[in-house]
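With one protein chain removed, the remaining protein chains of the complex are shown where they sit.
Presenting chain A:
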Amino acid sequence: MGLLAAGIGAGIVAIGAGFGIGMIGKAAVESIARQPEASADIRGAMILTAALIEGVALIAAIVCILLVFFA
């Protein structure tokens, strides 16, 4: 049961985080195409925002790993 919950949870985490990071990537690529001279700033902001999403996703992923090994 813990294994099943961990698998479903990891899948849902992947959906959410992938959607969020996809949105960031879309916006970043669009704005780099619009203003190529600002690409350094945009890349920094993109990595920072992606890291914030990734932090939430990883907290969820670690809950799933804990479920696999300890539940």
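Convention: a contact is a pair of C-beta atoms (placed from the backbone, for glycine too) under 8 Å apart; a residue touches a chain by one contact, two chains touch by 3 or more; residues count from 1.
Operating definition for what follows: contacts and distances are computed from a predicted model.
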item	value
Name of the absent chain as recorded in UniProt (options "ATP synthase subunit a", "Penicillin-binding protein", "Recombination protein RecR" or "Large ribosomal subunit protein bL17")	"ATP synthase subunit a"
Where the missing chain touches chain A, by residue	41, 44, 47-48, 51-52, 54-56, 58-59, 61-62, 65, 69
